[in-house]
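Heads up, one of the protein chains got dropped from this complex, but the rest are sitting where they should.
For clarity, chains are labelled A and B in written order, and residue numbers in each chain start from 1.
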Amino acid sequence: MPFIANTDQQRQQMLREIGLRPEDLFADIPPELRCGRLNIPEGISEQEVRRQLTELAGKNSTELVCFLGGGFYDHFIPAAIDALAGRSEFYTAYTPYQPEISQGTLQAIYEYQTMICRLTQMEAANASLYDGGTALYEAMTMALRITGRNKIILDDSVNPIYRVIIESYSRNLRIEFVPTRNDDGLANRCEILENLDAQTAAVIVQNPNFFGCVDDYRDLSVAVHEKGALLIVSCYPLALGILKTPGAMGADIVTGEGQSLGLPLSFGGPYLGFMATRRQYIRKMPGRIAGQTTDAEGRRGFVLTLQAREQHIRRDKATSNICTNESLCALRALIYLSLLGPTGLQEVAQRCADKASYAYQRLTALPRVTSRFHRKWFFNEFVLDLPGPAADVIARLVEKGFAAGFPLSRYYEDMDRSILIAVTEKRTKQEIGMLAEALEAQL
Amino acid sequence: MKLLFEKSVPGRRGVRPCRSDVPTSIHINERLLRPKPPQLPELSELDVVRHFTELSRRNFGVDTNFYPLGSCTMKYNPKVSEIIGGYPGFADLHPLLPQLRMGGILTQGALQVLYETDLLLREITGMAAFTMQPLAGAHGELTGVMIISAYHRDRGSRRTTLLIPDSAHGTNPASASIAGYQVQAVPSDATGVMDVQALRRMLNDQVAGLMLTCPNTLGLFNPHIKEICRLVHEADGLVYYDGANLNAITGMVRPGDIGFDIVHINLHKTFATPHGGGGPGAGPVGVVERLADYLPVSLVVKRDDGTFALEYDRPKSIGYVAPFYGNFGVILRAYVYIRMLGREGLERVAANAVLNANYVKEKLKGHYDLPFAQACKHECVFSARRQMEQHLHAIDIAKALIDAGFHPPTVYFPTIVKESLMIEPTETESRETLDGFIEAMIEIARRAQTDPDSLRSAPRTTPVGRLDETAAARQINVAFPEVG
Partner (left out) sequence: MIPSDLWYTKEHEWVRFDGQSATMGITHHAQEQLGEITFVELPAPARRIKAMDPIGSVESSKAASEVYSPVAGEITEVNGRLESEPELINQSCYQDGWLCKIQAQGGPETFGLMNAGQYEQYLQEQ
């Protein structure tokens, strides 16, 4: 039997030694509750499973030239990440409850927290959350706890995939949502300031935002703090190789999706939600946190700390129900940042921006293709308006071998003709040229 | 051992990014840029490889040591699953692709994996429909509680309370509370399972449902479970099965047949996907027919022509709980495991997991206090009460086990047993391994009598000794300070 160690003979021997019959083991389960034979196929061998799964993998196309983004990007992943994160001392361990035999995981978490702090210029980070969307939801509830208020201002330039998650989670909570409508591609200052008041717990914005536009929220943080509210910024960590940081803008809580830091796209997960905040709010933060301490001989070591916030101690009064983090994904991000270093990360971010700007030039030079937002700076993603429905054009380009971008009509009513195009360092000048030609042929 | 940041040498480079092959036409305005790059360590690739290899050697994992951590089901994680998880056809697949017209046809293999895993889990649990979206067990709980709430709201009632046994994992009350419910703890009876009489008294028209782990965290199956489901249903409540301990009944009993309405499964426990040092996991949620309409969007469906598609048109749905279709990489590994075990393998999971747990229980009960003596299911719970006479605690036994080369059991949980030691061996462990563990535990019990100080000073074989957790919480240091 695969993965079951003991032989029939051993099982009989074990039962004899403890003086039990097989049926004694399940005597507490009423016989009528036993299920009959499961309607599941016979087990298959490793050789068969690999053949079948190779076939299934072959039904997925990864040949398309990828200009899809929307918060999830096709970045290059250095080989050392798989080699190191694939060490089973990391991946077959669990939450480091026993610190003496988990220093590998714990030191890595501490180093990861440090990396996130330096990337965002914040003071404290947690060990990670599920993904960028649930992290943003956790940031919101953290702001509600800190301020004791119940109003949230949420700009629609924040990733709509995250906004719908926040919406479903909040249905039973007494939260007053004020959605604001982006102002030509940027967070809407007028509407946000108009609604900002003494009941506001937080203003939530994103940088670069869902449309790829880059902003500086310094002005917003000043206004938000004047009202005693918090500024939550969701961000794209790889872009922080060059972009002004949320910390420098005065953000109180920073979250984001860490997939761009060495995680495969993997059809939607597992991903990595990161979260950082200011020192004074650390006890209000959800999730695991690793902290430094010493043993009796003064040797440095790391432990899970501030556990009194968490569900296994606080139960219904915990800061969150979260039990695990996404440790292995955080480890990948840590290794990625270690391999690239400050210069490498800056270079990757710059390549993304350069290639996106080149693609933007090439594509906006096409007849009847226009930039959606006027004179806005963008990082590696931008919105174009096409002459007809974007979804149709994208579908035709899929047939030509391009995942050309994402049709914004799916989330924005009046953006039927708009396409969101992402360009990473992996795209070549030639591929961008081919996309321009293919798109021109469809117009 | 030094931190990455202490190993940094200015100017040293690791992996080099690609060269630019495009002319740069647009430069982002300087006021939007950071003045200096982030202060990351500067290391060679070899520096990084040595660092993380050294870190990995400071961990116990299932591959290095027996890991009987109660309630965590630390079974063996097959290597083939890791290979398949890395197939480019899965790993490089963009999640937005099936949302493009003509894109769905290019993701049929991945959609089929999701669809078939759904069917397999239905059969294993006896539920009518599943969502694969929840990203962890606790996330599954939250999703389940949101479904409970949607169900009552749809029937025009606003119930305020969820009942949860006092032995439950902390995630249960936390999930219920986050979803807006008040929590009432149902006490356990003298035999260690939920007190049915107490439940009867607590049920009323404000109770939205009951969340239950079965077998419970003491490893005990509640023989009145069918009656419990009936009572809750009579009060118009729903019964939630916390699948944390599903391994104990896999292939033998199906929560759906007992009368549960909602189930979550920890794929990383029962279906052997790696725990990853604390995630990623996956927590699919199954429901009975009358609750299927409330499942999150999207769902993978099979069309008449045999192709797979994402269905979004679900007006009663609780909405989105994850960005896409769940932790696909984890679901894929669980799918591989279930296919390899097959029917005949699944049917033996519980029998073997339970035998291993009872074997450990019987062999150790002469040496440690056993608060509940009846046959346990997948895990057994001892108390260090007897060792307390020597002023020793559960933690001392745990630390001594480390020196013997074993990962300790879960200690101090469940809290309803004083000084608890919760042991879950799983079915993938051999008798020889269990015997080694039992021998070590007996030796520790003996030393508790003869040389208790040697336990108090354990562990001595690890890179660091017992760490000062009070100091960590008082002088908070959660990030290495920047220089300059």
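Here are a few things to note about the model shown:
Here, a residue touches a chain if its C-beta (ideal position, glycine included) is under 8 Å from a C-beta of that chain, and two chains touch if they have at least 3 such contacts.
Keep in mind that this is a model prediction, so the values were computed, not measured.
Shown chains touched by the hidden chain across the complete assembly: A, B.
Set against the missing chain, the residues A:Arg171, A:Arg189, A:Arg314 or A:Arg410 yield one that touches it, A:Arg314.
When you scan B:Ala309, B:Leu401 or B:Ala472 for touch with the missing chain, the hit is B:Ala472. Summary of contacts with the chain left out: across A:Arg283, A:Arg300 or A:Lys426, the touching residue is A:Arg283.
Touching residues on chain A toward the chain that is not drawn are 283, 305, 307-309, 313-314, 317. Counting over the whole complex, chain B has residues 412, 469-470, 472-474 touching the chain that is not drawn.
Basically, only the chains that are shown with their structure count from here on.
Centre-to-centre spacing of chain A and chain B amounts to 20 Å, using the average Cα coordinate of each chain.
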